[in-house]
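The complex is shown incomplete by one protein chain, all other protein chains being positioned as in the whole.
Entry: chain A
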Amino acid sequence: MVTIKRLIVLLLIIQPFYSKYKRKSNPLLIFFFIYSMNNSATQKNINKEDWLLWQFADSALPTGGFVASSGLEVAVQSGYVKDNNSLLIFLSSSIENYAYSALPFVTDSWQVISQTSNNDDDNDDNDALIFENIIKLDYLYETCTSNVITKRASKAQGVAMLTLFSKSFGEEFSEDNEGKRNISDRIIDKFKFEVRKESTFGHLPVAFGLVSKCLGISLERAQHLFLFLFSRAALSAAVRLNIVGPYYAQRILTECHSYVESSLEKTCNIKANDAVQTSPILDILQGRHDKLYSRLFNS
């Protein structure tokens, strides 16, 4: 950026002298023209991805996450979270646990389409193979999650994610670039259909990986976003449970960045088959959520 500014200054200085002699082509104008051309070409896709990320991070996105407290409500009522310090411990361990147990499914699901469609002709066999792998992941997540409440919350949000794609993004993306985006549209529609038929589950990590891939969000960003949304949901629940105020919640959310980064460092390459749980205590507490005498949240 600095060199570009210097160049502009230089051009501004020499411009009057230059224009005296050759009136036809102004170097400054040419420079700006080339510069803007280049920029609009390279930044077009990045802008689109960024824009989508903002949309995904916005709490107005209708994914139903607001009914989930990710185990915080029961942790508070059981005396596990009682002050700011224990809230931080809760957040760091539940983020890490989610990164070890759910993130591998996002990663694998994101990679399914690109790994399966090696041959260019997008025939029905290819679709079926992709779809089969998605279903396998979905089933594996179900078997790896013993906890009924975690399962329920994951399914509700997963279905919301699929609905969101087809209602808000699906058609737009199937129009340009006929190849891959058409596949994604078909796969997501089929996935949603099977979930509705109750022949598969529609778990959030699988749906999230698939949807983010279909929207052209890079794997790295999808992984970050997934854990950000988890942290954000937990903290927004903390505010509504009146454990922290909205300002302090933002301060903690900033702190969660380091938890997300350190978790991602360890888990970003883990395959779904190697997913593990790292917090037995949160698992037990979450399993007791439905036994709460009074509760605000669904999980």
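Some points to look at:
Basically, a contact is a pair of C-beta atoms (placed from the backbone, for glycine too) under 8 Å apart; a residue touches a chain by one contact, two chains touch by 3 or more; residues count from 1.
Convention: contacts and distances are computed from a predicted model.
Hidden chain, UniProt protein name from the list "Urease accessory protein UreD", "Centromere protein T", "Cyclin-like protein" or "NADH-ubiquinone oxidoreductase 9.5 kDa subunit": "Urease accessory protein UreD".
The omitted chain makes contact with just one of the residues A:48, A:82, A:257 or A:271: A:82. From the options A:190, A:221, A:240 or A:288, the residue with contact to the chain not on display is A:288. For chain A, the list of residues touching the undisplayed chain reads 74, 77-80, 82, 89, 92-93, 100, 140, 143-144, 146-148, 151, 198, 266, 275-281, 283-288, 291-293.
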